[in-house]
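What follows is a structure written as structure tokens; I'll ask about it next.
Excluded from the complex is one protein chain; the other protein chains are retained at their positions.
Letters are used for the chains, namely A and B, taken in the order the chains are written, and counting of residues starts over at 1 for each.
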Amino acid sequence: MAPSSASRAGSASPLLDDDDGAATVVTTDGSDTPVGEGDAVTGVIGVPDNVPLPEAVVTLNVNGRDYRVNVTANMSLLEALRQRLGLTGSKLGCDRSECSACTVIVDGVAMNSCSLLAIREQGKQIVTIEGLERDGVLSPVQEGFVQHMGLQCGFCTPGQIMQATALLQQNPAPDEAQVRRAMSGNLCKCSAYPNILSAIRYASEHWNA
Amino acid sequence: MTIEDAVDVVVVVVDDVARPAEGTIVGSARAADFEGVSQKTFGAGFYEVEVDPATGFVRVIEAVQVHDVGRAINPMGVINQIHGGVMHGINKALTEELIYDPPTGVVVNPNLDEYKLHMIDGMPERVQVDFVEPYDVVGPYGAKGVGEPALLPASPAIHAAIYDAVGVYVNRQPMTQAAVLRAIAEL
Partner (left out) sequence: MRANPEARPIAGGSDLLGWIKEDVQGTGEPRWNLLVDIRTIPGSDEIRFDEADGLTLGPLATLDAIEHSPEVQDRYPVLSRAAGAAASPNIRHVGTIGGNINQRPRCWYLRNTEFDCYKKGGNFCFAVTGKNEYHAILNGELCYIVHPSDAAPALMALHADATIRTADGEQTMPFDEYFIGPRQDVLRENVLQQGDLLTRIHMPTPSPNAGMSFIKAQRRGETYDFAVVNVATVIVHEGDQIEDASIVLSGVAPTPFRAVAAEDALRGQTVSDGLLQQAAGAALLRARPMTENAYKVGISKNLIVRSVREAMA
């Protein structure tokens, strides 16, 4: 992406420190000027660099807070989260719904954020990996992945954790076949699968503890 | 490159993993030679497969693998590496292949849709891994590598296990459905 996007992502971090818990309406650089206004967006696959893209300011509810975000029409939810909001926990893997490293929970359902258009996700409750930990305490799934080392390189881990969280929210005590089926879209090239199963078993046992 | 060139691996394939009696030995173990480099590393893998003769689909149902790792600096990490090696080996044996268009040389499967890797549902129902820790005189803190050795036993073991199941050697990797069915047809 354009270097400007990277610096924007950096500038977004102060708002994440705001811990009052109330929904706050902010722009991503803390000013009243929506981010990206007038910025040329380059490097978007499928669109020539010289064509200006329609832009819009949308309100995304991420991890319980409303953010006003300036997005281009072709921007995926993942790009909006990573480049506009600085929430870089969700990872860009294949960008084609093939690996599920970008999994986020939208209205309680796990979805691939790389294949959702940000502009269409207004008014939905989006939860990313950054929204799982509460007051410094890891969620049971996160704790399970740490305890059982359900990762090697860690790139797919945010997606795996979000997928497992969505599964346990619907079914806190899944059997192994159900876990395998629910997790079957998440690719781990390091293949830490046995430990991922253990981690989810741990999370299931500690789900309401 | 043969298996023996890369690393010395003893692969024993038996129809019942619980009683490793008769089997096919692919490759052989050799004594280590010291030339200022790390000692050779050893490992063994045991694989049980199910072959569907109607579709040529091969499913690995059990994998057991043991490695000589020198000293395990992070035992959990070692186990994780061997787990990874098991699945990499299964991928290599069954699905993973870069396919080129012959006239143009263009790679036709440059994505995770056509370049097949197993996900969690392709993991064997039972995976058991273990390691032994003979101190290595060359490696740091007595350790040897385990990342690469761990993925070697699966391919030859699955190759031989398919032979045990349907009576043909599939002379190709990956052993896709097309390859398995072709081999059965040529029986």
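What we mean here is this: contacts are C-beta pairs under 8 Å (C-beta built on N, C-alpha and C of every residue); 3 or more make two chains touch, one makes a residue touch a chain.
Values in this document were obtained by computation on a predicted structure and should not be read as measured data.
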Review point. Which of A:57, A:109 or A:153 sits in contact with the chain that's absent?
Key: A:109
Point to revise | Given B:67, B:83, B:118 or B:144, the one touching the chain that is not displayed | key: B:118
Exercise for review: With the full complex in mind, choose from A:93, A:140, A:158 or A:185 the residue touching the hidden chain.
Suggested key: A:185
**Study point:** Missing-partner contacts on subunit B, residue numbers
**Key:** 54-57, 94-95, 99-104, 106, 108-110, 113-114, 116-119, 121-122, 176-178, 181-182, 185
Point to revise | Those residues of subunit A which, in the complete complex, touch the missing chain | key: 45-46, 74, 76, 95-98, 100, 103, 109-112, 115-117, 120, 163, 181-182, 184-185
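Please note the rule applied: only the chains that are shown with their structure count from here on.
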Practice item. Please work out the Cα centroid separation of subunit A and subunit B, and write it as a whole number of Å. Key: 34
Revision key, fill the gap. Subunit B contacts subunit A in the complex at 76-77, 79-81, 83-84, 86-88, 91, 111-113, 117-121, 123, 127
Revision key, fill the gap. Per the touch rule above, subunit A residues touching subunit B in the complex are 93-94, 96, 98-99, 149, 152, 179-181, 183-197
